[in-house]
Structure formats: C-alpha cells, structure tokens
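Everything on this sheet refers to the single structure shown next.
One chain of protein is taken out of this complex; the other chains stay put.
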Amino acid sequence: MDPKPNDKRSVLTWIEDRVNLTEIISFLSVFGLLPSELDSRKRVREALGEVMRRPLPSYARWPHVLGILSFILFLFLGLTGTMLAFYYQPTADVAYSSVTLIARDVAFGGLIHQVHYWAAVLFLLVLGARVIRFFFTGLYARGREAIWMVAVLTFVFATIADMTGRLLPWDTAGYWTTIRAREVTDALPILGPITAFLVGGSGLDSLVLTRYYVLHIAVFPLILVLLFYIHFSSVRRVGLSRVDRAPGTRSLRVAMYDLLLLVLFMVGGLITFAVLLPHSFGVVADPFTTPPDAHPPWYLLAPHALMEAFPAFVPKFLRGLIPEIMLAAVLFLPFLDPESGSGTRRRLFRNVGIGVLLLWVVLTVAGWRLEVGR
Amino acid sequence: MNDDRTADPERRGVLVWLTRGFLALWAPAAAGVTTTFLKAPSAEERPGERQLKVGSLSSLAVGDARFVRHGTEPVYVLRVGETEVLALSAICTHMRCVLKWDREKELFHCPCHDGVFDRQGNVLSGPPKKPLRHYRADVRADEIVVHT
Partner (left out) sequence: MSGVAWLLRIAAVVVLAAPVSAQDAPTEAITLPGGHEETKPPARTVPAGAKPKGTSKMCGVCHSEVRVKYEQGAHDREGIGCTSCHGGNADAITVGSAHTGGYRGVPARRAIPALCASCHADVTKMRFYNLPSDQYALYQTSQHGVLLAKGDSNAAVCTDCHGVHEIRPPEDPQSRVFGRNIPSTCGTCHGTPSFQARYKRKDNPVTDYRKGVHGRAYLTGASDTAPECTACHGSHGATPPGVGDVEKVCGQCHETAREYFVGSAHKQAMDDAGIPECAACHHSHNTIAVAPQKISTVCQECHDEGEPPLRVATTLERMIAEASEEIAKADSLVAQAASIPLYVEDYRSRLQDARTALLESAPVTHSLDTTLVEPHTRRARSIAATVSEEVDEKLSSRWWHKVGLGLFWFYLLLTAAIITRARRRAAADSKR
C-alpha cells in the first residue's frame, strides 16, 4: 500500500519496512554517542524513545567533556577537511595556489580554512588537557590502562597529524616549520628513521608533499578513528570515571541536549576565533630562501632544546633517546604505577609528573629562546 | 508541570511553530554554506591553468605591442607575424621598472636607466643583464591567450 506523502509516520514506516534503521542508528553507540545498542527488533521511534528515557548516572559532568569534545572536534575536522579536499591539490606547483583559491575565491572558503585551523589547535589542546586530567586524577590504573594508553596515543597521533597538515598550504611558514621539524625528528634514534621512511626521505618536494597529504587525510584519521573506537568501547566496559560529588540520575535525552549545546558553543567559538584571530596567510614557499624566523613547531621545541643545548659529550642518539624514553614512560605509566590510589606512592608519582611537566615547559622555553636568540 | 503549558493553547501553538522555524533555519544556513563552498570556480580561476585573454588578434596590428596589466608582472603582447604572437614581461630586469614600447624602433625602453631590449626581449644596451621573461602565448580563434 502506498504511503500518504503528508503522513510522516507512514513514510518512516515505509522506509523501516525495507531498511533496518534501528540497526544503523545503533552504530552510533560504537562511538559513544549512545550508551548502548538499540534493540534492532523494535521500530526506531520506540527503540530510541526507550534509550532516551533510560536513566543515566548524571556524574557525566564538566571534567568528562574533554573526551566527547575531542571526538566532536575530530568529526568537525573531518567535515571541514573533506570540504577543503574538494579544492586542494597536493603537488608543489599548485598546492599554494589551490589553497589561495580556497581562501580567496571560494565562497566561505576562508572561513572553512580558518575554522579547520582553529579546530586543529583546539583538538590538540583538548587532548593534551585530557591526558593531564587523567594523570592528576589517577585515571590510569585499576583496569583503565587501555584508556590511558589510548589517550596518550591519540594525543601523539593528533600531534603528528597536525604536523603533516602544516606543510599542505606550501607557504613559507608551513614549509620551513616542516623543515625544522624534520631536523628534530630525523635526529631521534628510533622514531626518526620510521618518520623518514613514511614521508619518503629527508628532502621536501612534491612527492613528499603528496605523502604528507595522504598521511594527513587518510592514514592518521583512520588511526584516530580506531583509537576513538577503542576508547569508547573500553569506557563502556570499565565505566565512566567517577567524580567526587554524589551522582544522581538523568535521562539520555537530557544528555543529548547537553551535547547539542556543546556542539553549538564549540562551533560558535571556532567561528569567532576564525573571524577575530585569522591565521595569517603567508607567501608561497621558496626552498632557496630561509626566513629568519623559521623554527620547529611548539610541541617539538623541547626535543629540539635537548638536541641543541645539551652538553656535546653526550652522543646525539642518547640525547634523542631522552624524549623517547619520556614518551614511553608516559605511555606505560599504568604499569609503572599500577596502584594509583595509595597515599605516599601516589604523591610521589604526582610530584614526578609535575616535575616532568615542568621540565618539558622549561625545555620548550629553552628551545624557543634558542630560536629567538639566533 | 510548568504553567505556560496550560496557557492559551492557540498562542502556544504559534509559539512552538515559530521556535521550530527559528531552529530549522540552521539547516538551510549550513546547507547554503556547504553548497556555495562546493560550487566549482569557473575555468579562469582554476589554479594551474591561469590563462589570460588579452583581446583579439585582429585588433593588434603586425609589429605592434599591447600592454597588459596582470599581477605583479605586467605583460607585453607583441604580434610578430600574421599568426605569431609573443608575450614578454614588461618589467625591466635591472631594477623592475615598467618598460615602454617604442613603436617606431620596435624596442622596449626603460625610463629609469635607459635599458633597451629588442622585441625578442634581449638586452640591447643599458644596465640590465638578463633578457625579459617570456610567457607562453597562443592564438585561439582570433583570441590571444597568455599562459601565466
């Protein structure tokens, strides 16, 4: 029987008779947007209504926002990145002019470009803040090892994805930041050769640009999707982290409204940054003229300082090992400190953590001064 | 239960529809931004294939040059034969002054330091060392096209 076109319910029914919408929507639970899968035998309205009304412990408060915010930012980056990819051409000849085309000639192109940039900045900040929060609330032991390691890896891969993105406009700043970044990564003992292998040598030409492009739009996003998936599935197994206040309950519907508000203000914030603090558009990269202010990106300043300012009698590969050991220590922290709860031990680790963080900040400042003082 | 739910139901209905309409505006806005963004630019604006249409061949006498303002480097388009055109940079290679075309002598003359280039862009005299840059130019159905 033909559905009446003005009857919404019957259109939905018509589709539902043929497509299992419930199962499709159920897929969202994989990425934590629904707390559990929908009952695929039921109609979508019924199943959704059931889940929406289901009471949730309402301890999902502000501290938990970092996780879901990073995922929304990731989706947003994917969306704007896909839009940019409609115009971007990853060869050294035309990369710059294609980005100019986006930023100047395409309607809203400048906005999309700027928003993508600011979303990337915010993405790194949120992921970094999340790792720091996990550390200081001891959220890495007692079954949460996987969540911790995934959080660290997400931050690391997001950083590398950010680095690959910087080269794509092929402007002076991006080009020379990449050159200086490669200078640091090439000096690292184990990760250096791996990086060099992935991006195709230590030079910087059209071939390397294309590799950066593929890494930026396909390889690292896929890795991040995988990491987010592991994160959400682990969270569903282990449960959300508790905060000290007594949890009440609320329905998923309320949580969805919260999510909507979060997305709204995130987009608003990004657009505001894009309009008021636009990332300045440089001139096309000239491989024969090094600008005087070329320096490695901020997250590589600390290893850079270790490489350059450390006493020369320490061999270079040992100096390169220091940041790598630090990274490994952070990654495998749950195994170094399996009981994050107990008093003195926890204080010790907390102080060591503060020390490492401070050391990193000091090294970053030292790396910056090394560049400015040149 | 809130009070306004039980207030005048008709007014409430209008308000609900207004609110829904207001919220629904996000959808066309987002769709508008996306579709205008995705609308491909016209052929001339595409990077990598910048072509400059500089007028018809028949409007340029043989042996004459036309000054074309373009980008940071203006271009001289010369008609050297019946169907042959040449496109040369109009910027002197000495100190980047804009050259002047001497129609009688068929020479480019630089007003700043008396650099002289022939119509092929070679230095004839004066301080410039390098010849003028050539651009690819061809004629398509009486239209002169310079590739920059």
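As written, the chains take the letters A and B, and residue 1 is the first residue of each chain.
We adopt the following convention: contacts are C-beta pairs under 8 Å (C-beta built on N, C-alpha and C of every residue); 3 or more make two chains touch, one makes a residue touch a chain.
Just so we're clear, the structure is a prediction, and the values are computed from it rather than from any experiment.
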Candidate in contact with the missing chain, chosen from A:Trp14, A:Tyr229 or A:Phe281: A:Phe281
Sole contact to the chain not displayed, among A:Leu260, A:Ala328 or A:Ile354: A:Leu260
Contact partner of the left-out chain, one of A:Gly143, A:Gly201 or A:Gly268: A:Gly268
Contacts of chain A with the absent chain, listed as residue ranges: 53, 55, 100, 103-104, 110, 249-251, 253-254, 257-258, 260-261, 264-265, 268, 271-272, 275-276, 278, 280-283
Hidden partner chain, residues of chain B it touches: 2, 19, 22-23, 25-26, 69-74, 91, 95-98, 111-114, 126-127, 129
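Simple rule for what comes next: only the chains that are shown with their structure count from here on.
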Contact footprint of chain B on chain A as seen in their complex: 83, 86, 89, 93-94, 97-98, 100-101, 105-109, 111-112
Chain A-touching residues of chain B, taken from the complex the two chains share: 33-34, 36-39, 41, 45-48
